[in-house]
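One chain of protein is taken out of this complex; the other chains stay put.
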Amino acid sequence: MDSVIGIGKSARQAYGFDDIAIVPSRRTRDPDDVDISWEIDAYRFDLPLMASAMDAVVSPASAVTIGKLGGLAVLNLEGLHSRYEDADAVLQEISELPTAAATARMQELYQQPVKEDLMARAISEIKAGGVTAAASLTPQKVREYAHIVVEADLDILVIQGTVVSAEHMSTQTEPLNLKEFIATFDLPVIVGGCASYQPALHLMRTGAIGILVGVGPGAACTSRQVLGIGVPQATAIADAAGARMRHLDETGRYVQVIADGGMRTGGDIAKAIACGADAVMIGSPLARAVEAPGRGFHWGMATFHSGLPRGVRIAAPPLGTAQQILTGPTSLNDGTMNLFGALRTSMATTGYESVKDFQKAEVVIAPSIKTEGKFAQQHQGIVDYT
Amino acid sequence: MDSVIGIGKSARQAYGFDDIAIVPSRRTRDPDDVDISWEIDAYRFDLPLMASAMDAVVSPASAVTIGKLGGLAVLNLEGLHSRYEDADAVLQEISELPTAAATARMQELYQQPVKEDLMARAISEIKAGGVTAAASLTPQKVREYAHIVVEADLDILVIQGTVVSAEHMSTQTEPLNLKEFIATFDLPVIVGGCASYQPALHLMRTGAIGILVGVGPGAACTSRQVLGIGVPQATAIADAAGARMRHLDETGRYVQVIADGGMRTGGDIAKAIACGADAVMIGSPLARAVEAPGRGFHWGMATFHSGLPRGVRIAAPPLGTAQQILTGPTSLNDGTMNLFGALRTSMATTGYESVKDFQKAEVVIAPSIKTEGKFAQQHQGIVDYT
Amino acid sequence: MDSVIGIGKSARQAYGFDDIAIVPSRRTRDPDDVDISWEIDAYRFDLPLMASAMDAVVSPASAVTIGKLGGLAVLNLEGLHSRYEDADAVLQEISELPTAAATARMQELYQQPVKEDLMARAISEIKAGGVTAAASLTPQKVREYAHIVVEADLDILVIQGTVVSAEHMSTQTEPLNLKEFIATFDLPVIVGGCASYQPALHLMRTGAIGILVGVGPGAACTSRQVLGIGVPQATAIADAAGARMRHLDETGRYVQVIADGGMRTGGDIAKAIACGADAVMIGSPLARAVEAPGRGFHWGMATFHSGLPRGVRIAAPPLGTAQQILTGPTSLNDGTMNLFGALRTSMATTGYESVKDFQKAEVVIAPSIKTEGKFAQQHQGIVDYT
Partner (left out) sequence: MDSVIGIGKSARQAYGFDDIAIVPSRRTRDPDDVDISWEIDAYRFDLPLMASAMDAVVSPASAVTIGKLGGLAVLNLEGLHSRYEDADAVLQEISELPTAAATARMQELYQQPVKEDLMARAISEIKAGGVTAAASLTPQKVREYAHIVVEADLDILVIQGTVVSAEHMSTQTEPLNLKEFIATFDLPVIVGGCASYQPALHLMRTGAIGILVGVGPGAACTSRQVLGIGVPQATAIADAAGARMRHLDETGRYVQVIADGGMRTGGDIAKAIACGADAVMIGSPLARAVEAPGRGFHWGMATFHSGLPRGVRIAAPPLGTAQQILTGPTSLNDGTMNLFGALRTSMATTGYESVKDFQKAEVVIAPSIKTEGKFAQQHQGIVDYT
């Protein structure tokens, strides 16, 4: 299947969401008969949704909001809420920084050490909201703070980095052995990211209940540009779904595949599931909710690396409430709102009943949607409305 | 033939009109010897043309105009003409709405219920014009209003939705069984849309005389962006043509394949036929006729869905009369006018005699035409005029 | 080799100049040792160059200039020089028309009938200049005016239309039988255009000494947009070269393959030859010579079709003398000047000695050069200068 890059190197073709489209089947279905709920471990959610562990997206307060809307928000336990007594004041300051000064000041702000009591407080605030509580730690820090999340009675722990592998090599420190850690840890664990078959399979073998799939998922992604690393998301998800099948065959255990990143519209979410995802983790679309802690801005957690930043604070002007963004209704027609209403309509239109069922949808490789082109065409009055 | 998206998913490559071009054969032909007429059921048309069932394109009056020019216009029986005694006043209001207020006001306007007497009146106005009368109903409503179209002596009924399947699933309502409905219905029926082989084949088996092919046909299509659904139109048509061949072999009955949507120029129409279409259904090019009911604007019928709009009112500034747009003459050189003169010239230049014959034309996969690029090149004086 | 467009249609992939690049061989060569001369029939030219039969490019005067520079200019015998006693005045008027009025006025100007005495006078002016004289007629008119070119002692006749086939079908008129015509005609004949294997082979069998290859060669070509017709030029030339090989095998006669259109730079000309062309026919690059009859404008001969124009008068601001454009020297670095110096350098750099030898050069399929992108990159200072 591989193409030849040159005499000394082969590679396979990878595909992103913009490269594919979902094909209707020979059935259609009432939207009311479509089930988009999601179950993982002992938990059930109305939406197959995790909210990204980013400071501009998930605070204890917005985690409760998202939870009540049917999703699972993940608090970044190494973010501002664990570094500052009054994180809201810091978030407010960030939202008021002039663009030119933003990076330097944010590099400073993230130098502040995390505090164990703030971690515990944040978790308890989420639990007090009556929703399932999830939070993330990096592989570097998870052993140090694991006791806190257990004591705070977290529901699901997420161990997350840009890339997390089952086998981290280090001569400097004793590297985390994920498999041993998870085996002895009291809470269910989701790990990621990964982006291809073997790494996904090895992460599944650590005992995680779910894996996050997505490394440099978009063609314009910073990881692609700065590091050269990335797998277009449709291929990464399909690979992980293949690993899930093999792991299920080997062990009888079904590990959830959660597509993380690269989704902007309801159509992207539908494609993620049609490629094999059980659920999606989204950040930037939720950063545009009026309830978002980012207050009109968004940034990734690798953005303010002190030596090699990979990202920038960008404007994320509010579009509507989290509810409007997730389940509508909306009067916007570009796919950025009512994301899960769109998923439901997509499944109904193509005749599928459940998320698991929709993973079997036929997809075609289709020319990319280019946003620029689209607007150019609209000005000329030639957009098709089928 | 399939490509591997990832370990767990395959897909085939699909192609749109911009991805292909028609190749001259070893013959050429006099344009006067080219026959572009179209026959369906007992009806014959000078042009292989249906006009889309959109309020900005087809009113009873414009249906007569288009009919006299040789095409078959389809009135949307669930549109404004069936909701308002004075639809022209409403269309006028829409054309005067400021952009910011358009969506909200149009959502309101389309809340008005349809009225059976207005449906009947609209049909009779078309028939009074002396042309073949066609009108559309959605699968949801067709049983309720079928009696009206029979009583009003409609010639051809179109049952149309974004996607229509031969097998609609619902636990809430008794779903329409298309095959039973068509078998017992007195008028010839065209159904659609569909966009691939199996769905097309199953629609043909319902007894329809023609099927509409096109779901999210363009790369910039709203269905692609909001729902993730769509099949590039060249592939969708070729699939439907394949289904037509198999259905003909199985039953001896030839079902017409009508390419619906995604065509902007005469070249696109030629490509639709070269991919296997018997006729084309076009909307936005006709919305730019001075006679168009949209008065310089255009919108799709899914545009004003109350919870998940998929489209927007866009400017469609008049280019010329419907006659100039369909059969010329024109002084415009971008392919948007004299659409069927261009089809005739295309067939003559490549040596084909009839629409059926032209379906056999050789096509190549060729780099996309990018409108932006084209204008950029013109500024530099490098456009080729061959 | 074919791809499947859909169940009912196959197509092969075609390539344009922007899709390919030439690969250096394991040899290099002194530019002074490279031979780019061209021989056809009894004629020898310093450059493998024909100038297009377009009114903005070739007048009797510019034909002499181009001939003295080493190329073969083709006068359009159905153009302005055959319609007006004082064609220069008409060309001057065209160059002064405001943009909005240009098309309409030019449609009028081309209504003027051609005059036999003016045809003869134009040919004799070229011959008086001491260069090889070539001129073109359309297949529709060639029988009517053939006697003139014989009497005027033309050297080479070009029979040219957008598409010319060996078998033109008509029930209205007695169609031209090219093979019979050429067999009984006293002058050597070049015919075209064509754009794929079978049509090229059949044109070769008419007895022509060369064929013109190019129909809608560029992605932005008007024939592609208006008519849907076109073959990317690299593929069209390679097909014609394949036909040349078969025809040589069948008959022992070598028919010249002349790439017509779609070339803007020296790199494009090099690629045309590397795909198998024996020579190139160029128009728009020469329209930018200060000597060009178009006086800063350019238009194709199908531009002013009265019912379906396919083209427009575009600005072609002068770049330099015809000599600078063809053989330099130049201070421009975008490939649009010193076209044949670039060809010589390209052949030397990749190690080839003659045009015939260069047809064997290795090419790769390489990502397109996008002009827009290039300028964007230059602003950011990232263009590579290798």
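To keep things simple, chains are lettered A, B and C as they appear, and every chain counts its residues starting from 1.
One rule holds in what follows: a contact is a pair of C-beta atoms (placed from the backbone, for glycine too) under 8 Å apart; a residue touches a chain by one contact, two chains touch by 3 or more.
The structure displayed is predicted, hence computed values, not measured ones.
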Chains in view that touch the one left out, judged over the entire complex: A, C
Residue among C:Pro175, C:Gly307 or C:Gly351 that touches the chain left out of view: C:Gly351
Per the touch definition above, residue among A:Val131, A:Leu157 or A:Ala195 touching the missing chain: A:Ala195
Options C:Ile237, C:Ile258, C:Met301 or C:Val355, residue touching the unrepresented chain: C:Ile237
Absent-chain contact - pick from A:Gly79, A:Gly207, A:Gly311 or A:Gly328: A:Gly311
Interface residues of chain A (partner: the chain not displayed): 3-9, 11-16, 18-19, 54, 103-104, 107, 162-173, 175, 193-196, 198-199, 201-202, 214-232, 235, 260-262, 264, 283-284, 287-288, 298-303, 306-312, 314-317, 368, 370-372
Interface residues of chain C (partner: the chain not displayed): 1, 12-15, 17, 20-30, 32-33, 197, 234-245, 265-271, 274-276, 328-335, 338, 341-342, 345-346, 349-351, 353, 362-370, 372-374, 376-386
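Here, only the chains that are shown with their structure count from here on.
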Centroid distance [mean C-alpha coordinates] between chain C and chain B, Å: 39
Averaged-CA centre spacing for the pair chain C and chain A, given as whole angstrom: 54
Touching two or more other chains - residues of chain C: none
